[in-house]
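Of the protein chains in this complex, one is absent; all others appear in place.
Right after this comes chain A.
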């Protein structure tokens, strides 16, 4: 592998020393560049000196450890000359730390290293050793890695070892510390994939003990294990067992467990097939839409988009849509927001007539929602309804709503609304971008708040890439170039910033014809800031476009290198030098 270049500006020995600096930022910086150190000293020394030294870093703050595990995950196997097992002790030690994300990454890296070892017997020996040591550790958090590793290597080890691993999982599932049971529950979904190596009775026993657990976060993850087991032959044999357990979770006393169940409804539906979903789970979804807890209504509303594909269109019309009428006026904005993001997915399924009768009223109500977030969410899914009902019929209601959002007092809302335009351009096409809508874009380009202007400029670039330069020039750009004559210099700057943003999309002809005259005129602007930005724009155009553009740009820069303002002069001169 090629040597890594030192771009830090520091000598390597200093980077090495700073691994033990008192300043945490320096330690983090050094840890980030471990690959550079390793590459410089070579694989043998990395193996014999650097890796053992890393042991001294393991007692550090979480921030450093997060950086460490990330750093070691990047091509370090190559850096130790391909001998992945050299890294195993370090990752094993990182499986014992307090931070959960570090432990999980370290365990996953162990998995990766093991796959890179050629000798299967060695893999078995090493992995069983790691698992047993972590399991016996005083640190109960080390058992997190055990729960991750056992499913990963289960099918690669001998029968005897498999029995040992089963016993470990059994013990972990009954551990008195709730967090240990939680780890076991979270990763049980990976273990059930090995059915029939893992036998039926074992799966049932474990799931039965988890469902009785008093801790919500242990019962919760059974959903995942059931989904995975439904994808194996276990489902055929124990369909009733699985379905009953799903139902218990859907009816759980704790709303957090019901929430997790609802969140996974689409996956559950896929696993049990449409018929299974309609027969067993559809009613739960409908019930959740009426739950007393707002978080439940919200997740159920959010899922409409994905479960609608599993439902019979008749049921959607008769059972689902009536419930939505109460949700559209729920007191909680986040519930209405969830509805806005997924209700329009129903339109293509129920057809034009039903959409017009049933969904359109909901759409129009949400369009006038007092919460701007709800309205914006709705806009992002607009194409789903316009594809069914056609753009024209909707523009009467949509354009005023868009106009209102575009003039919202809160600048962040105005900025978010701008982004909606590219959705329209992409999904619906240029017909939607009528004069009225384009006027909004121009208003945004002249907004008081600079962030809004910036977003508008970015959107212009997006629109050009979707709809093409010719369209943009005719409908938009000409009007933007007119900003040159606005009295407030900030708006004249917009012209230059726009050119910067769309450089890559401009043709050389267009530049020669339209842009060069603009720059020539603005090079004579009375405000120095403008002239300074002309320098920047010119050099950018020259560098990116080259060819016949370079000369006119040089001429402009030459004019400016005699400018009365020192800053402009300096910029022009250094720009010319770099060309």
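Throughout what follows, a contact is a pair of C-beta atoms (placed from the backbone, for glycine too) under 8 Å apart; a residue touches a chain by one contact, two chains touch by 3 or more; residues count from 1.
Here is the rule we use: contacts and distances are computed from a predicted model.
Of the names listed as "Serine/threonine-protein phosphatase 2A 55 kDa regulatory subunit B", "Ciliary neurotrophic factor receptor subunit alpha", "Large ribosomal subunit protein uL15m" or "COMM domain-containing protein 6", the one that matches the UniProt record for the absent chain is "Serine/threonine-protein phosphatase 2A 55 kDa regulatory subunit B". Touch with the chain omitted from the figure is made, among A:17, A:44, A:544 or A:562, by A:17. In the complete complex, the hidden chain is touched by one of A:256, A:274 or A:380, namely A:256. For the options A:177, A:197 or A:521, the residue in contact with the chain missing from this view is A:177. By the touch criterion stated above, the residues of chain A touching the omitted chain are 12-14, 16-17, 19-20, 37, 40-41, 45, 49-50, 52-53, 56, 59, 61-62, 98, 100, 137-141, 177-179, 214-217, 253-256, 292-295.
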